[in-house]
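Excluded from the complex is one protein chain; the other protein chains are retained at their positions.
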Amino acid sequence: MSMTTILQHCLTGISLGGAYALIAIGYTLVYGILRLINFAHGDIFMMAGYFMIFALASFPWPIAIIITLTVTTLMGIGIERAAYKPLRSAPRMSIMISAIGVSYLLQNLSTYLFTAIPRGYPEIPFLKQIFQIGTISASFVTLLTPVLTIILVIILMLLVNNTKTGMAMRAVSKDFETAQLMGININRVISATFAIGSLLAGVGSILYFTDRMSVTPFSGTLPGLKCFVAAVFGGIGNIPGAVIGGFFIGIVETLLVALGYSTYSDAFTFLLLIVMLLVRPTGLFGEKTVEKV
Amino acid sequence: MMKIRRNQMLTIITLIVLVIFLYWLNAHRHQNGMLVSVLTKGVILSLVAVSMNLLNGFTGLFSLGQAGFMSIGAYTTAILLIPVKNLDGVYYMNGISPSIRAFKELVAASPQAVQILFPFFALLLGGLLAAFAAALVGIAVLRLKSDYLAIATLGLSEIVRAIFSSPQFDQITNGSYGLNKIPNFPVMLWGAIPSLITPFIIVAICIVFMVMLIKSSYGRAFKAIREDEIAAQAMGINLFKHKEMSFVISSFFSAISGGLLAMYMRSIEAKTFSITMTYDILLIVVIGGIGSVTGSILSAFLVTAAKEWWLRFFDQPLVIGGWHVPLFKTGFRMVIFSLLLMTVVLIYRKGLMGTNEFSWDRLIARFTKRRSAKGGAK
Amino acid sequence: MKKLTVCLLVLVLLTSSIFATGTTEQKSDVKEVVIGVFEPQTGENGGGGYQEVLGMRYANLMYPTVQINGETYKVRLVEADNKSDKTEAVTAAQSLISSGASVVLGSYGSGVSIAAGDIFLDNQVPAIGASCTNPQVTLGNDYYFRVCFLDPFQGTVMANYAWQEGAKNAAVITQLGDDYSSGLGNFFSRAFTKLGGQVVSEQQFQTNTTDFKSILTNIKAANPDVIFAPSSIATAPLIIKQARELGLTAKIMAGDTWENSSIIENAGSSAEGVALSTFFDDSDPATAEAAKFITGFKKYLVENKQPDIIPAVSALGYDAYLTALQAIEKANSTKGSAIRDALVSVDVEGVTGRIVFNENGDANKDMAFIKTVENGQFKFLKTVSVAN
Partner (left out) sequence: MSEILLSTEHITMQFGGVVAVDDLNIQIEKDKITALIGPNGAGKTTAFNVITGGYQATNGMVTFDGTVIGENYPRAKMKKIYNGSYKTPYEKQVVNTPDKITRMGMARTFQNIRLFKELTVFENVLIAKHCHIKAGLFSSTFTLNRAEEQKMQDDTAALLEKVGLLENKDDISSSLPYGKQRRLEIARALATGPKLLLLDEPAAGMNPKETEELSAFIKEIKESFNLTVFLIEHHMNLVMEISDHIYVLDYGKTIAEGNPTEIQNNPAVIRAYLGDEEL
């Protein structure tokens, strides 16, 4: 494999990883607070793709992006209100089944509304501009993705560490009951968490689909699961961990495909998950907790 | 005592009626193709649903690996049963591994008795392979708790799928091309039980086994683990051993169900056993009631019938008196279905049966209550 | 409250079952014969399946009746969605049989056809495939026929074409787990190597992949003259666009599935120069039937909110319907086995050419149309025939 090929692969991997990282943050935030694998997160990401298609059909791109992000955020909050909130005191299995149910519903609903035929993702011209660096060529969005990801993560970290809502979020994720006793409005914090997670999924969706150009009702399933793995890998509840996990999975997956093991690229992600859970269940950067008897 | 006697009688009568119905159905299978296929698929899914319930409902292990174990059963059964004469046709692209071919030729040349029993052997072997795989994997993943276990088992089933579809195993699993020309269900007892009824018999045996297991001391230990792991352990129950048992048995029966599915579908591919399949089974278990065997069985039939048959008209454009009813188009059925699932999850959390089992007493009580209520109104 | 809802639910299910059976058993004075349409309308191949269905529906509009024993029978189409899924396929096939189909048309996608083949065979209902090109569909199944050419032929055609265009090195991209894609890719490789060319890179991707950059990067490193990428409509624009984005300039070729305007729509200018083989060309109607079909069907497409470019699969769907009709007339019966026997000897002048079945049940088609994308349109390039 020549140097250019390797560089090109790395670029692809980093770009993919950036999009994964943005989705993984949603998983990690929600899991940190509700201890719930939000199976529907991948489908929120997919729906954001459809929103963008429709928004861009009738608005110029800056407005379309704003519309898409707003609608996606609202959808995330709405899903939490409708499907998770009523089950807050139910056993964990029920809420997880509810999450799977939402995912099932979103997939079927979008199949019904938009048909299973892949929709072409509209181009935002400046994002698709092709850059040629030596023999490596890439579109602007490929280069933009990792940069934007890192900027967003820094902003998010600042928010979480320095604002009141951020503090509340951290408190809730440390101890749900105590936080509630301390007068934190749990529902607001959870809504905020879902809002941030969905917003980032929306951004990730725009970056991901602009680079990959087609949306189907099932586009969200596998990326969703992989990003969950990324979140676990980095240590669930840990934002920088999720980002590193996202990049890691993106790059390794790309390399596996590049080496001709595309059959195993998905399997690898899950193998990574299992190995990680067995060797270091708290993930790379997760904190160890002692279970009380 | 009277009550027990009566209930036994009722059960026997129901069974006889069922058997007569099945034989009638067998005689008229061509006119009732849809009914036959819904019932067959229903009975196969009820087996995997019950085995999922054994894990999720009775042992409290939220596992999403059913599809993976089903695929092990399905592939084993299929590879062993594809007739030798069709091998070249099925493996038209890469050929079949010579050792498998030699083995199959050996079986084909063996005495009649062996050949008659061979399909059952194939099912059993599929089950045992899955059980073995589960035992190995269980050592690792059963240490995980609730949602981690769920996602790890989901991942496992995806790994199994990747292995089955990988080009490296083309000569065994026919990788990308899937397997077809799988023979239909075998007849049993020298034709006394026609092939249509075979799956019902096999599934009945398997489910009876699981019910007896649940009722046994080991089943009680499973329930204890579901209720409270720490207390169960303090009561001297070896958590790992019992979880592993439940996991292995559940996988064994999932694989049997997978093998039956292969015989029913006559053609399988790795894609069939994807995450969606597991979700569909989960849906059956949830609707039926987590922790109820009869609930799972009932729900397997209801869900299959509704999905494949009764609700199909949702997908067709509907015109009533010249008015084109909106909403009715392809995909609507599945939307209705997902909404139904969400309703069960959010409102009727217990599903059809909750953790109760079907009992004649309850049924009769329900009817008499209604009648007496009516009588009272008069 | 809970009981009420349960009762309601049961009621809904019961009424719906009545509906379901009611729609299939409309008793009327008019005698009718049922033709089953076994096609994917959702799932991966939902798009192509729908186009094929359109062709059949249109044919049904044109020829709504059939003569059996001097009596006029109304032809009723019953559609079942196999969801591009082999598991669903079996039940969908079963549902067609129980709604009394005398003959079944379809399906788009060879995998589902192979899966359901045995059901049709067991129930003695003949099936006529429109565009399923994998050899396994009809091989060893006396009740499966098809009106299109086969993958070995198509693969050879494309290999020949590539060779004639001066290509010496080819790269092949196929989809894992897809009979059509892997099969056609394989046949192409064999034919191309036989001609003296070299397959420099063989890449595979998984279903639902949307990111082809890594395999395309590998292909770029191998520097082929052509890329042969038989795949579904869903993946086509992705492959095309991402290839161009990475600066790949090799000619991209594929099989019949790619003749779909949505690919051009989605891939935009990147699609220019893409070459593919197909069953039919609307710019050059071979028969009067074809000419009539082209003008009529274009209108029909517009009515159905589709672009007015005739997809080849629609034409094949139309032909499959015509073939079924002729067989029914010839058999003078609605019985599956009789129709099957009649099919063996039909001779239909279809819009995609003459249809006569060989001993496998495949139409003896020896001609493929090569098309290329030019100025955002599929443009007929030439016909290629290969002696078997």
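Structural remarks
Order as written gives the chain letters A, B and C; numbering starts at 1 within each chain.
Everything below uses one rule, namely that contacts are C-beta pairs under 8 Å (C-beta built on N, C-alpha and C of every residue); 3 or more make two chains touch, one makes a residue touch a chain.
From a predicted model like this one, the values you see are computed outputs, not experimental measurements.
The chain that is not drawn here is touched, among residues B:A234, B:I347 or B:A365, by B:A234. One of B:R29, B:K223 or B:K329 touches the chain omitted from the figure, and that residue is B:K223.
Interface with the hidden chain, as seen from chain B, comprises residues 209, 212-213, 216-218, 220-221, 223-224, 227-228, 230-239, 245, 355.
Just so we're on the same page, only the chains that are shown with their structure count from here on.
Taken together, the touching pairs cover every possible pairing of the chains.
Across the assembly, the mean Cα position most removed from that of chain C is the one of A.
In this assembly, the C-alpha centroid of chain A lies 33 Å from the C-alpha centroid of chain B. Measuring from the averaged C-alpha position of chain A to that of chain C gives a distance of 37 Å.
Those residues of chain A in touch with two or more other chains are numbered 111, 115-116, 221, 263, 266.
Counting partners per residue, chain C has 42, 176, 204 as the residues that reach two or more other chains. Looking at the complex, you find that chain B touches chain A at residues 56, 62, 140-141, 143-144, 146-148, 150-152, 154-156, 158-159, 161-163, 165-168, 230, 275, 279, 282-283, 286, 290, 329-332, 334-335, 337-339, 341-342, 345-346, 349.
In the complex of the two chains, the chain A residues touching chain B come out as 35-37, 82-83, 86-87, 90, 92-94, 96-98, 100-102, 104-105, 108-109, 111-113, 115-116, 221, 225, 228-229, 232, 263-264, 266-267, 269-271, 273-274, 277-278, 281, 293.
Only residues 30, 32-38, 41, 86, 89-90, 92-93, 165-167, 175-178, 180-181, 184, 261, 264-272, 277, 302, 306, 308-316, 330-331, 348 of chain B touch chain C when the two sit together in their complex.
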